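Below are the structure tokens for one structure; questions will follow.
All protein chains of the complex are present and in place, except for one that has been dropped.
Chain nomenclature is as follows: A and B, assigned in order of appearance, with residue numbering initiated at 1 for each chain independently.
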Amino acid sequence: MGHVFAFHGGIHPPENKRQSTRKPIRQAPLPQHLVLPLAQHLGAPAEPLVKPGDRVLKGQLIASAAGRVSAALHAPTSGVISSIGPYPVPHASGMEGTCIMLEADGEERWIEHQGLADFRRMPKSELIDFIRNSGIAGMGGAGFPTDVKLHLGEDHIVNTLIINAAECEPYITADDMLMRERAEDIVAGIEVIAHLLEPSHILIGTEDNKPQAVRALEKALKGCKLNIDIRVVPTKYPSGGEKQLIKLLTDVEVPSGRIPADVGIVCQNVGTAYAIARAVRHGEPLISRIVTLTGDALGQPQNFETLIGTPYQLLLEASRVSDRKLYRLVVGGPMMGFAVDNDQIPVIKTTNCLIASTYDEMPPAPPAQECIRCGLCEQVCPAELLPQQLYWFAKGRELDKAKHHNLFDCIECGACSYVCSSYIPLVQYYRNAKAEIRTEEAEQRKAEHARQRFEARQARLEAEKAEKEARRKARAEEAARNQAKKKDQSEAVAAAPSGGVGDLKALKTAAAVARTKLKKAQKAVDSARESGSGDLAALESELQQAQQKADAAQQALDAAERGDAQAAGQPDLKQLKTAAAVARTKLKQAEKALKNAEDKGQDGVEALRATVQQLTAKAEAAQQAYETAEKGESAGGADTAKVAELKADMDAARGKVEKAQKALDDAIASGSPAAEKMKAGVEKLQGKYEDARKAWEAAAGTAQPGASPAKLAELKADMHAAGAKVEKAQKALDDAIASGSPAAEKMKAGVAKLQGKYNEAHKAWLDAGGEAQAPTQTEKPDLKALKQQVSIMRTKLKKAEKALEEGEGSEAEVQELRQRHDAAKAELDGAEQARIAEAAAAGVDLKQLQIDAALARAAVTKAERALGKAGDDDREALRQALQEANLKAEELNQTLSRFE
Amino acid sequence: MSAVIIAILVLLGLATVFGILLGFASVRFKVEGNPIVDQIDALLPQTQCGQCGYPGCRPYAEAIAGGDAINKCPPGGQSTIEALADLLDVEAVPLDDEHGEEKPRSVAYIREDECIGCTKCIQACPVDAILGAAKQMHTVIASECTGCDLCVEPCPVDCIDMIPIETTLNTWKWPAPTPGVQLIATDAGRGRMQHGDAA
């Protein structure tokens, strides 16, 4: 026996262990109904694998471990699963948890099971999995899944394995009896654990009030080759606390917030060792345990080997409980166990003791008095806390101070409450404070999480808005560009029918780039040559490459240009025209320069003259080329390009006419003397326009004998434009009339003219076949569009009404709007009705109906709520509204029920 | 005369020393940003419900820092008011009823067979805790829901319930012991009855 150290504090409550050790462990009676909570251990509850009605065998897996920290559950006996549902479980709260209910059939038929022949030959991970599948969880009280602790050998160096056999709580003798009677199996279990963890030293810690158990263990250890020491510590509560026992046996303290394995120590309970032995040797999963039945209310205190899931009542009756005497039923020890108010709660894997106490044995705590800070609690605290200060902070809700005073190092052993001379329920204060702090921290975390999500959402909305804005802008630009392009195209169609322009451009760029590169290379070579530095060869080869590339690019460009011109089969009219124009301009400039020079008698006149001549020749050539091209084109039949050009010409002419007309109008209006002259100009322009138009019409006529859709569209656009013009003009006219302008008469004429034009355009369009499409659109009323229209109308109407209210706007306007709205509404209603009828005929759109009905119902409830809240004044109106809503809802409901 | 000069020199010296000290302190212990807003924001429950009249918790935190009342947050309740009072060193006042009353923490629940898939609640949710798409039924991610109520009003078919969060075995916590004095104060009445029950 090695040296034993000491821990601070501790108490010596009356042991009361004798009562239950007089008799050997007895088999508890087989219960009829077993209740198996899914959460018998720390960690995630097990997941049921059976369903009500399933027949299970003893030892059959009925719920599997869910996650890393969890334990499996097995049927303690054979029978039928009757249900799975909430049932009171052993918990301080007295609440219910999910349980599997098992009806025993009394046959105790085992599922096939077999121990491991030689666990030492198995891979360790398989052995641990085997133990995990046996559902073993710490039997000492907390119920930590054992396999998790057995994995500790993998990432921790385990020097010392401590087998906790201290059982320091008064009353409990389950471990004591287990050691006395089944020391062999315990040692076998320790061997398995030692094989997995490979500790250099094994200590069995027990208290000096269990001499028989120590003797039994010593006997069992005789043949054992492991380095096992039994250390007997003086009886003192709570020497069985994991941290306290470690301190007692090794003088090492487990750092706060860490686990013993961090200091090279692993603790296992003797009961756990026994359960492991049962599983490894015999293949029996954890389906039973030793439970101490004790307390003054029992006629026969003793230890039972009890099936998990056995209700307390059965055990109490087997121990001859006196219902009259029973006052408090404590599960676990008197210091840390919890009292329950229901004797139907089942035994679970961690239930080591049931104390049926009388009133005198465990009287209710007297009312708490004020703390006089007597310091007794501090003297007994095994965690070396200041319980009176913690109490002060816990009571005053100064939670951060409590935390600072190491509240979370409290092991809730109850020693402070035990000695408290003022009967203050200190442990409950600490438990509450701990829970409060945890809740607060969880809430803090949740709030932080919510804040982040809120901010993320805010950012997302911002981004969406920005994106929308960007898209809108892009669209606007796109539209503008499209318009510009359309214009361009209408001009360019003639010029580049083959669409080679883009390629040409690219090629041109490529050629330019190649040229630049070439230049650069040339320069590099030159500078290199100059400086005489090396790598000339490389540079030269580079230069050659660049040269080649440039040549190739140029060639490609040339070819493309040529090919373009040829492939199109037509000279590039536009280009030619431009060329001609450029040539002319240049010529003019040159001429001007020449004239200047001649005037001043300068030198170089000769040269200039030559240039001018040259340019003249060029310009003539260009002009010729252009003209031939043009001629050739018209000769080759009118093509679209030509037509388009003509049209553009015509448009330009028209624009000029209009401008002139306007100027003329102005002039006339202002009574200018130039008006006559201008009129003549306008007429001339008009003539020109007419010419252009004729030319165009001729071209178009020849080009497109049949009205193509494009043409049609164009016509339509013309027509619309004309219509718009008419409207505008009309408006202007109205304004003018209203303001009594003298130009009104004239304007009227203009409007009439425009109207005529519009009619013309309309006719042209109709002629072209536009009428064929028009009526088809109106055939079926588009409900959606109608709805939109109605809502727009409504909005307008409302606005107008509002304006009217505010003293702006006219009554007539509103009236008109209202009429329009009503008309639209009527239309919509008609359409809807038709649709509904249609739907009714063809099978109603149930979903829509349902939605309507739901909406109506909601309206009713909303109305009701409003009614409830409203004052007396609004009551009547609201009630009416409610009635209406009710009616509507009912109607809808009826409709709905008819179809459903 | 020399006494006056000495006095002036001494005062000058003191002024210099303290000036240097203050300067040093202002550099050394410089406070970054406006941490009081952050601190207030950290105390608020972050439900983003807007019951305080501000669009979210942070704006309210800024308002409090600017001198607004601290009792406008119903989800935080009295405990938040007390924490704020503690932080700002002002009197803890009772919750302003105008902004709502303190309710137990709850989560939104959508009765899914009544949902018509209008997405209105999704747009209302300040923390994106509602999943769904147009014409598809929606559902609340309970773990993300702050219980702010904002989705209830927009629902056209009233299919959203606010369900108080129930205590489970995992969230159950020990109640605080009844303070001894109260128990004793009712010695003659309720206290004894409890004893009678117990016995």
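As a convention for this text, contacts are C-beta pairs under 8 Å (C-beta built on N, C-alpha and C of every residue); 3 or more make two chains touch, one makes a residue touch a chain.
What we mean here is this: contacts and distances are computed from a predicted model.
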Protein name (UniProt record) of the chain left out of view, among "Nitrite/sulfite reductase", "YeeE/YedE family protein", "Ion-translocating oxidoreductase complex subunit D" or "3-oxoacyl-[acyl-carrier-protein] synthase II": "Ion-translocating oxidoreductase complex subunit D"
Identified contact with the non-displayed chain, of A:291, A:371, A:394 or A:450: A:371
Which of A:87, A:327, A:689 or A:758 contacts the chain that the document leaves out: A:327
Omitted-chain contact residue, chosen from A:55, A:401 or A:584: A:401
Hidden partner chain, touching residue among A:67, A:106, A:255 or A:687: A:255
Residues from chain A at the interface with the omitted partner, ascending: 7-8, 11, 13-14, 92, 94, 170, 243, 247, 253-258, 323, 326-330, 332, 334-343, 355, 357, 362-367, 369-376, 378-379, 382-386, 388-389, 400-401, 403-406, 409, 412, 414-415, 417-423, 425, 427-428, 431
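Please note the rule applied: only the chains that are shown with their structure count from here on.
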Whole-Å gap between the CA centroids of chain A and chain B: 25
Footprint of chain B on chain A - complex, ascending: 39, 89, 91-93, 95, 97, 359, 364, 367-370, 395, 422-425, 428-429, 431-432, 435-436, 438-439, 443-444, 446-451, 453-454, 456-458, 851, 854-855, 857-858, 861-862
Residues of chain B touching chain A in the complex: 41-42, 44-48, 56-58, 114, 116, 126-129, 144, 146, 155-158, 167-169, 172-177, 179-181, 183-184, 187, 191, 195, 198-199
